[in-house]
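One chain of protein is taken out of this complex; the other chains stay put.
Naming follows writing order (A and B), and every chain is counted from residue 1.
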Amino acid sequence: MVPVQYYLLVSAAVFCIGVFGILTRRNALVFLMSVELMLNAANINLVAFSRFHGNLTGQMFSLFTLAVAAAEVAIGIGIILVLYRNFADVDVTNATTMRW
Amino acid sequence: MTNNTDDRSSLVPGLAAVALFGVLAVVFVRASFGDAAGFTGGEGVVASIGYALLNIQHPDAIPSEGFLVALLLIAVVLDAALDGAVLLARRDENGEITTALRSNAADDEATSEPVAAADGGVVASDDSEEVTG
Partner (left out) sequence: MAALSFELAPVIAALPFVSFLIALLAGAFAPRLLPKGGAIPGIAATAGSLLLSAWAALAVWNSSEGVYHESITWVAGVGDAAFDLHFGILLDPLSTMMLVIVSLVAVLVHVFSLGYMNDEGETGLPRYYAGLGLFTASMLSFVFASNLLMAFMFFELVGLCSWLLIGFHFREPGPPSAAKKAFLVTRFGDYFFLVGVVGVFATFGTTAFAGSESFPHLAEQVLAGEASATTFLGLDPQAWFAVLGLLVLGGVVGKSAQYPLHTWLPDAMEGPTPVSALIHAATMVAAGVYLVARMYGFYALLPQVLAFIAFVGGFTALFAASMGVVKKELKQVLAYSTISQYGYMMLGLGAGGYVAATFHLMTHAFFKALLFLGAGSVIIAMHHNENMWDMGGLKEKMPVTYYAFLSGSLALAGIVPFSGFWSKDEVLYEALVHGLDSPLLLGAYAMGLLAVFFTGFYTFRMVALTFHGDPRTDTARDPHGVGWNVKLPLVVLGTLAAVAGLVNMVPVAELTGAHLEFLHDWLDAGPEALTAHHYGDLLPYSSGTIGTELTTVLLSAGVSLGLALAGAGLAWKLYAVADPDEHTDKLGSAKTVLFNNYYQDEYQVWIATGLTLPLARAADKFDQGVIDGVVNGVSSVSLLSGSRVKRIQSGVVTNYAFLLTASLVVLLVAIGLIGGWF
């Protein structure tokens, strides 16, 4: 069987790719995709440990995470639309009205 | 969608992500977990998930907790998310509300009646009829 470490490494890699995307890109849609990556990195962890413990609960949780991700995307797209309407752009670095 | 062709900003902040990966990788590699237990139930994983979702106790299922309430809650949440998305996505254009769920035909019907403009005036519907007719 594949050791848990490998799953964790993959998960960490996927998560860090997501973080990297968030840190280096400015397009809000790319942001959404990056967030999806991070969420699914968590899912990998859940599934890996589900198998590690021989218990299905982790798998169930990953299912629900997918559902929540769907909801999040729906809201995220809505926010991006509003962002575009207000700033005529989806560049997240332009929307800096909520600062000091 | 965006007129900003260069989506990339500085790559320097990305170093933080790389550093994060480095830390995580070192920790994971150095940690010891032992062997995985694996799934030992007679039923398949997918069937067991089905049982767990609906709180069905099956003797051969892989052990899990019941998730019926969570299932119903997530259904509501998804619905709410859909509604929210629709709400966020509609917009005002010249006093009429444009949403993704309405057809143009319905829009025409609605605009044939005098509609108060958002700025307080009255939309000149007569003129538009002459032009279209």
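The rule is simple: a residue touches a chain if its C-beta (ideal position, glycine included) is under 8 Å from a C-beta of that chain, and two chains touch if they have at least 3 such contacts.
The structure presented is a predicted model; accordingly, all values stated were derived computationally and were not measured.
Participant: Have a look at B:17, B:52 or B:88 and name the one touching the chain we're not showing.
Facilitator: Going through B:17, B:52 or B:88 one by one, B:17 is the residue touching the chain not shown.
Participant: Quick one: say which of B:26, B:72 or B:87 touches the chain that got left out.
Facilitator: B:26
Participant: Which chain B residues would touch the chain omitted from the figure, given the whole complex?
Facilitator: 9, 13, 16-17, 19-20, 23-24, 26-27, 30-31
Participant: Even though one chain is hidden, which residues of chain A still touch it in the full complex?
Facilitator: 19, 22-23, 26, 31, 92-93, 95-100
We take it that only the chains that are shown with their structure count from here on.
Participant: In whole angstrom, what separates the CA-based centres of chain A and chain B?
Facilitator: So the centre of chain A lies 12 Å away from the centre of chain B.
Participant: Show which residues of chain B lie in contact with chain A when the two form their complex.
Facilitator: It is residues 1-4, 7-11, 13-14, 16-18, 20-21, 24-25, 28-29, 31, 33, 35-40, 45, 48-49, 52-53, 61-65, 67, 70, 74, 77-78, 80-82, 84-89, 91 of chain B that touch chain A.
Participant: Within their complex, state which residues of chain A touch chain B.
Facilitator: 1, 3-5, 8-9, 12-13, 15-17, 19-20, 23-27, 29-30, 51-57, 59-60, 63-64, 67-68, 70-72, 74-75, 77-79, 81-82, 84-85, 89-91, 93
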